[in-house]
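Pasting a structure here, questions to come.
With one protein chain held back, the other chains of the complex are shown just where they sit.
By letter and in written order, the chains are A, B and C; residue numbering begins at 1 in each of them.
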Amino acid sequence: MQSTTRSPETVAHSLSTTQILERYREVRGWSARLTDPLTPEDTVVQSMPDVSPTKWHLAHTSWFFETFVLKAAGGYRPFNARFEYLFNSYYNAVGPQFSRPHRGLISRPTLAEVKAYRAYVDEHMERLLESGGAADLLSVVEIGLHHEQQHQELILTDIKHVLSCNPLFPVYRERREIPEGSAPGEMGWREFPEGLRTIGHEGEGFHFDNEGPRHRVFLQPFALATRLVTNGEYRAFVDDGGYTRPEHWLSDGWATVQSQGWERPFYWLEIEGAMHEFTLSGMRPLAPNEPVTHLSYFEADAYARWAGARLPREAEWETAVEGAAMIGNFVESEAYHPVPVKDSDDSHMRQLFGDVWEWTASAYDAYPGYAPAPGALGEYNGKFMCNQFVLRGGSCATSRTHIRRTYRNFFPPAARWQFSGLRLAKDAS
Amino acid sequence: MQSTTRSPETVAHSLSTTQILERYREVRGWSARLTDPLTPEDTVVQSMPDVSPTKWHLAHTSWFFETFVLKAAGGYRPFNARFEYLFNSYYNAVGPQFSRPHRGLISRPTLAEVKAYRAYVDEHMERLLESGGAADLLSVVEIGLHHEQQHQELILTDIKHVLSCNPLFPVYRERREIPEGSAPGEMGWREFPEGLRTIGHEGEGFHFDNEGPRHRVFLQPFALATRLVTNGEYRAFVDDGGYTRPEHWLSDGWATVQSQGWERPFYWLEIEGAMHEFTLSGMRPLAPNEPVTHLSYFEADAYARWAGARLPREAEWETAVEGAAMIGNFVESEAYHPVPVKDSDDSHMRQLFGDVWEWTASAYDAYPGYAPAPGALGEYNGKFMCNQFVLRGGSCATSRTHIRRTYRNFFPPAARWQFSGLRLAKDAS
Amino acid sequence: MQSTTRSPETVAHSLSTTQILERYREVRGWSARLTDPLTPEDTVVQSMPDVSPTKWHLAHTSWFFETFVLKAAGGYRPFNARFEYLFNSYYNAVGPQFSRPHRGLISRPTLAEVKAYRAYVDEHMERLLESGGAADLLSVVEIGLHHEQQHQELILTDIKHVLSCNPLFPVYRERREIPEGSAPGEMGWREFPEGLRTIGHEGEGFHFDNEGPRHRVFLQPFALATRLVTNGEYRAFVDDGGYTRPEHWLSDGWATVQSQGWERPFYWLEIEGAMHEFTLSGMRPLAPNEPVTHLSYFEADAYARWAGARLPREAEWETAVEGAAMIGNFVESEAYHPVPVKDSDDSHMRQLFGDVWEWTASAYDAYPGYAPAPGALGEYNGKFMCNQFVLRGGSCATSRTHIRRTYRNFFPPAARWQFSGLRLAKDAS
Partner (left out) sequence: MQSTTRSPETVAHSLSTTQILERYREVRGWSARLTDPLTPEDTVVQSMPDVSPTKWHLAHTSWFFETFVLKAAGGYRPFNARFEYLFNSYYNAVGPQFSRPHRGLISRPTLAEVKAYRAYVDEHMERLLESGGAADLLSVVEIGLHHEQQHQELILTDIKHVLSCNPLFPVYRERREIPEGSAPGEMGWREFPEGLRTIGHEGEGFHFDNEGPRHRVFLQPFALATRLVTNGEYRAFVDDGGYTRPEHWLSDGWATVQSQGWERPFYWLEIEGAMHEFTLSGMRPLAPNEPVTHLSYFEADAYARWAGARLPREAEWETAVEGAAMIGNFVESEAYHPVPVKDSDDSHMRQLFGDVWEWTASAYDAYPGYAPAPGALGEYNGKFMCNQFVLRGGSCATSRTHIRRTYRNFFPPAARWQFSGLRLAKDAS
């Protein structure tokens, strides 16, 4: 997901005005809470082109409501007319955009000014919602809230990248006590028979347009692992020379390993002979029972090949989670990091949601019959359907109220700064 | 296809020794014929990293037989021991390789020496085949011949790129007289119903492993255009500002248009107000009825969107060509360029084979149950399954004896130097 | 000057302890004053590799005193042991350094923490100086103060670059009222006869080692313009197509013009048809009578050629300023921008000091007999003597107490972000 906004298939909204107002306060408040541990200086930095400054995220999500709700509703005077240009991400239909890789050069508006901007937008939004003046815009408000939740995940992954560049390794938030977990033992597998399945979103609830239309696919028999791959398992791959043997890697992956000098997962660092991992709670000794995270597609794919398995296809994954409870280690648990599997009973599927996004073997594409929504909001739903792979299930930085079984996240195969890991799959018979 | 060698699923060969010997002479002779119009100077140049010098193609294809057949059969003294390194393309299992982007720096061996190398290999190959000493290597010989045919196509597309860089616009071969054709009229469409289909290669004949296993897929109803898109039609897109409007393009495509300054297809050039096209027969005024060619995936996709259509999925294409005769404008016709559709009867599918490779909307991936062959030859069948799209049907540079209905060619979405064009598709109901 | 520290030829200091202590407070206080108008967010940004964040300048100048005085004097506990690495600029003899182009990624220590660091160092420095414990380190303290003054100039030029990247064009400080000046009329010239001259620093006063040894040079007859080139004059060059005609430019300069898309001086911007200039007081209409500034050597040289003149050699410049009063528009005047010449009497040399650094035609090199000082402090005096040109006279961002007639500043010929302009020269007879 490229801090993408995707529009729903229909303008029908799924919540009442009161529910929306409550959700609005909740979601907007969560952005503030995520920003609390940060200094003004932290919120300026863009540590690579994929990263946006926290300050920018806070402003851009407000810009969204200002542009698509307040201006659309009429009778609104913008907080600052220049912000339309400054905080547009990539909506060509709205107008030109400030260059993305240069977001880190913009010291003004300051964090305090951005907070004032947020308060101004919130005040007008609340007034509008309370007055019932946004009746035909409620679906857009709902999108705006999901949009802000996407950026909340990016606030966390982006600031993690920023802080990791600092040799002082600052702590975002001290960690809650998390049980170390016990070694999860042999990988368990669950088999699924061949057959025609139906995937994709259906019904009234909110969803992005790339999740539909619901359609039939034919699946060969397959098996999925009943839990995620752990740090300890992944380390065996590293120790076996995984990053030095081309035979495990896709050709583009191997080229990336060499040109980028990859030797291990992104946030792993050897300090005085012991492997450590940088987390949002600072630098810690590597915890072997936690799910491995911050893998690129290339690394997940190479590990699976080394392990004699493969990555799941997205239709397999969606079939497998049918009926599964949507519980897991989401951002609301405030662990800000994946946690060991709690349940040693490997006869059922665990860790399907939260913890880490699971890379699938499926290139991100259009479902049969897909058509992007019209206008600026729907402008770009399909425009990222190239050179990206689908990830499923959400992560420890995803909100419980944001994820769905049909949710399709996507990133280019070399991306490593998200909470992305893997579950193994196999052909069955 | 990255001048890729792909291995068959099985070591069983499909031709008799005599047939193989005959084929060997035929294929090897064709490489020589393709090189005839070139000067020694032409065969040295590498005009971009994707292009290899003709001299390199001629040597590498011989290296293949030397490495995988003659050395494997034993009792063979190499022509030059250093060539193992110099003409290995990317087989890590064979050993290190000379840097690909530097192939154009290698003036020696000269063209004459490379020809002597070819003659030496041919002599030993013929002796081996005649003596029956390669009984268990016949399938490898067969691969070697298909491998050489792939490089024959690259010899043509690479030298076209080389000659196009020269402001003198040299002619590779004077053109045979080709009828201008009449304007093909409105696009015709053929509809296909929904249902379970079976695609992929089956049976004894030679095929690459990525064409299998044969398997079932479920298709929604769709329609395919009954002919290719023409220069005239594509020009309407250009004239409509196609290259200046982001709404037609994938995000990566639009970034490429801007960073590369694309304004029209790769070999189109406006000269004194008139649009021209560089061909292997030199610079010519643009012929409106010829199929448009040398499009990237990005351009084919943008055109389809502009035209209110989409690109076919590869399973749709393969379903549609079932039972179609494999006739078309192949390299054997020596036109070295796509030709106008001859048949104005748009009630049936035309131009399915030859002329231009047809971009599909399908990312290049593994068929369910796919497993790469073992050893150096099979080392890399799957390693390109990332960030590439499938093309189907062969081109005017493809040999008639090389193409299959199940043949899966693939290139990255920005590649333009192949004979690649498009056929439109639509959802049906 | 690459935020360079240069050491004196001798360890003899030129001031008494009391004077040094007074100077210490004065200089350190000025850094604080320069930072006053900035928000914490402003002090983080590194807008290009040549620029350092304000926060870094404030810390690095304190690091200098900590490293070369407090640690050398002994009995000192560092504020934070990690700062040795983090705020070392390029002293290999001290140890490894944090990567220069990544200084903008470091949000911590925050501005408040850096200020605490400064206060801690100041407290220890004052205690040390008052106790007389630094008797043998006084010359190093003196260097440290000149070092800090160099960084004060960079604080201004760097933050100007940072703010200029922001489309809101923030104001650093509102401008004092500055008289517009009258058009300065025809350029006046002063001639100097040929002969043996002596240049370079001599005597007890503080100076950098590259200013000596004092030595003889033979000069041909020459003439220098009696004032700087103005915006109005430079604009005539722009309007005459100066940036589109290769014949005015050095070969490297023309390549830079084309690759960088230069069309006018760095901070000039055409807004709604009127030429503007970005200043530390925000965006203003271009003032024709002010000296042109932020020119690269390439631009100064091209202008001089276009004007039928040339740039002065540094020995010519130094000869010409002999005996001239060291008055001018320095940073103490707090104009933060060059001002029009006040005096219309062109029979004498004006604007020799302050306003803008004057590019000379002299490559930065070693004077005959030059030898760098030993140890870390002298480590690098000569190491920049390559691909740089000398500038003379100081600028509106230079401190009056920092400049000397023999002072040799230097920058690469493409550098534009300093207050650099030009005075014309000619051969005479």
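Structural remarks
The rule is simple: a contact is a pair of C-beta atoms (placed from the backbone, for glycine too) under 8 Å apart; a residue touches a chain by one contact, two chains touch by 3 or more.
Everything numeric here is computed off the predicted structure, so don't read it as measured data.
Considering the intact complex, the chain excluded from display touches B, C. One of B:N166, B:S182, B:T244 or B:S344 touches the chain omitted from the figure, and that residue is B:N166. Contact with the chain that does not appear here is found for just one residue of C:L128, C:V217 or C:V257, C:V217. On the side of chain C, the interface with the absent chain consists of residues 2, 90, 92-93, 196, 215-220, 246-247, 249-254, 297-298, 310, 361-363, 365-366, 368-369, 379-380, 382-387, 413, 427, using the contact rule stated above. Residues of chain B that touch the chain left out of view are 39-45, 47, 55, 82, 85-86, 98, 102, 104-111, 162-163, 165-168, 170.
We take it that only the chains that are shown with their structure count from here on.
Viewed as a contact network, the protein chains form an open path, each link joining two chains that touch. Per-chain Cα centroids separate chain A from chain B by 38 Å. Chain B and chain C have Cα centroids lying 59 Å from one another.
Chain A and chain C have centres, each the mean of its CA atoms, that are 47 Å apart.
Multi-chain contact residues, meaning those touching two or more other chains, do not occur anywhere in chain B.
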